[in-house]
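Take a look at this one; I'll ask things after.
Note that one protein chain of the assembly has been removed; the remaining protein chains are unaltered in position.
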Amino acid sequence: MMIREGLSNRILLWAITIAGLIVIYAPPLYLLAVSFNPALQPGLPRLSDLSVTWYAALPNDRALVGALQQSLMIATITAVLATGMSLMAALAYFELRAQRTAWFLTVILPMFVPGVIQGLALSAVFTRSGIKASSLTVIAGHLLWAMPFAFIVILTSFAAVRRSYLTAAADLGATWWRQFVDITLPLIRPGLISAFIFSFLLSLNEFTRAFYLAGRQNTLPVVLFGKMNSGASPVIYAMSGAIFLVSVACVALASLHFMLRRN
Amino acid sequence: MTGSRLPISSALMTPPLLSILAFGLAPLTIVVVWSFWSWDPSTYWIKPDLSLAGYAGILEAGRWTVIVSTLVKAFATALLCLLIAYPTAYAVHFLAGRRLSIILLALITIPFFTSYLIRSFSWRLVLGRTGVLNSWLQDIGIINAPLDWLLFSNFAVVVGLVASYLPFATFPLLLSMRRVDPTFLAAAQDLGAGFWKSLTSILLPLTMSGIFAGFLFVFVMVVGSSTEVQMLGGAGASIVSVMINDVMRVANYPLAFAISTIVLIVIFGLVLIGNRMFGLASLFEDQSP
Partner (left out) sequence: MIVTKQSRPFSPRAHSNMQRRDFLKLMGAGGIALSAGGLGFASRLAAQDAATIAFWATATLDIGDKWPEFAKQSGVTPEFTDNGNDLGPVIARLAAGNANDLFDIGGFQGGAEKELARQGVIIPWDTAKIPNYESLWQWAKDIPYLKNDGKQYGIPAVVNADSIIYRPDKLGKIDSYGAIFDPKLKGRVAMEDAWINSAIFTAMYLKESENQPIADPGNLSESELGLVMEFLIKHKSDGQFRTFWNGWEQGVQLVADQEVDAMTGWEPIVYEGRKRGLQVEYAAPVEGYEGWGNNMVLLKGAGDRGVSDTAHKFVDGLLGGFYGCELGQARGYLVPTDNNVVYAKAHPDEYKPEEVEKLAEHVKAKFAGKIYWQNARPDNFQLYEEWWQKLRNA
């Protein structure tokens, strides 16, 4: 496009991209195949053996289904909160001058605390302040875990907002709020979407903090961990396979929506 | 900056700051304070007697080597992820057309909806002695006997870590490439700069914030990880989170908290140094007028 890469460089770039995709797809695709294998032993099924035995058993596994619902709920709320709070933090970052660095470091600090420790210490804080564990406490832990990531993602996307746009708008009499809604928000939308997806995935897959902070209803990673530790049936692979297929469908629909909208 | 702006920034800062204080700083304070308390054998809990035993414990039994090797693993994984993610982000942003770029983005996101626990486990099935990779290599005749080092080795751990955390590098890079003004690149081309010259002298500096963010994301994820090492590493393989769990298993809380404090200080120190050297915090500021 803007750069003439040359054929060999293009081939190199695509080769690395494809290699990366193979590395991230090997495990989930292998699992997907395993989940259609009726045998107890996880392995690649023969084509003639393909079966949905484990998928059929999935709705009956109340522990898994309950944990999945809990995780989706927690991940959604965490993602909404983390995106909103990070947006505020990012806007504040640009409003600040001298204390910018201090603010930046303050917001990203929580991401460096090991999960085991943050989980245990936060649950100690909650217990001592008389706050009972529930989905709320997990969300509190996940919020702090996801926020630094969302914050940096949103900051990165702020580059699209040129200071000159805002100054021009201000000269025309736009309030801070109008500048934000009419100029900033449309420009940083990709960053907000990425921050939301990031936070959602971070919360959905988070194990350690959830273990310490959860109430009686565990999240999916905690239940999966327990099942793998003490006698699982291949239903857990069907669960992963189902999540994979549903996310393929969701992401495909969203992509289609993007493609059609602008064409 | 006019005086009227100040209330806005305070209003914006309040909610994130409050949650950081309540859910971040409060537990962090507890961790640091408790790391200086002593273990109480009569209750198996801690008592408020000032002690440095936790910190002294880090120097014993090679615990500090685990901290070092964790940082090395995190560094290596982050670097590898950048090496794969940068070309990927480049391909998505510069090479692919609109449709293809959307499809690629979708492809990069999808695997991460499934549990990393199950994904790590499936590497055991792929890389094992009777796994897919060894079977293929034997089928096509490259090797005669299965390669043992594919699994339960540092190789397997790094593969597992890269596969787990790659998109944490890809997305920030992509966002940072989006902000690069195409006219810069066009100008460089007009001046006769080749691909590598444009890449190193224009694109890399302009995407430094994405490189930093991607590196930091992967680094932090690896430092907090334990599953990949436990499932894919060799006999007794360790990483900071595994070590902290070991220590908590024997109720040695001051040591567990001391390890956490040190890890926190080391990583935060690295970030501060990075900040001094590269002005990390200002990487995100607007670079064009």
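When the chains are written out, they are named A and B in that same order, and each has its own residue count from 1.
In this section, a residue touches a chain if its C-beta (ideal position, glycine included) is under 8 Å from a C-beta of that chain, and two chains touch if they have at least 3 such contacts.
Just so we're clear, the structure is a prediction, and the values are computed from it rather than from any experiment.
Participant: Using the definition of touch stated at the top, determine which of A:Leu120, A:Leu202 or A:Met239 touches the missing chain.
Facilitator: A:Leu120
Participant: Among A:Pro42, A:Pro110 or A:Gly191, which residue is in contact with the omitted chain in the full complex?
Facilitator: Per the contact definition at the top, the residue touching the missing chain is A:Pro42.
Participant: On chain A, what residues meet the omitted chain?
Facilitator: Residues touching the hidden chain, for chain A, are 39-42, 60-63, 69, 73-74, 77, 80-81, 85, 116, 120, 123-124, 126-127, 129-137, 139-140, 143, 211-213, 215-218, 222-223, 225-232.
Participant: What residues on chain B make contact with the chain left out of this view?
Facilitator: On the side of chain B, residues 14-15, 18-19, 22, 42-45, 60-63, 65-66, 121, 124-125, 128-131, 148, 151-152, 230-231, 233-238, 243, 245-253 touch the unshown chain.
FYI, only the chains that are shown with their structure count from here on.
Participant: Could you grab the centroid distance between chain A and chain B? Build each centroid from C-alpha atoms only and quote it in angstrom.
Facilitator: Roughly 15 Å, centre to centre.
Participant: Note which residues of chain B are touching chain A in the complex, please.
Facilitator: Contacts found on chain B: 1, 5, 8-9, 12-13, 15-17, 19-20, 22-24, 26-28, 30-31, 83-85, 87-88, 90-92, 94-95, 98-99, 102-123, 125-126, 132, 159, 162-163, 166-168, 170-172, 175-176, 178-179, 182, 185-186, 188-189, 194-196, 198-199, 203, 209-210, 213, 216-217, 220, 223-224, 226-227, 240-241, 244-245, 248, 256-257, 260, 263-264, 267-268, 271-272, 275, 280-282, 284-289.
Participant: With touch defined as at the start, can you tell me which chain A residues reach chain B in the complex?
Facilitator: Residue list for chain A touching chain B: 1-6, 9-10, 12-14, 16-17, 19-21, 23-28, 30-31, 34, 42-44, 85-86, 88-89, 91-97, 100-101, 103-118, 120-122, 124-125, 140-141, 143-144, 147, 149, 152-153, 155-164, 176, 190-191, 194, 197-198, 201, 204-205, 207-208, 220-221, 224-225, 228, 236-237, 240, 243-244, 246-248, 251-252, 254-255, 258-259, 262.
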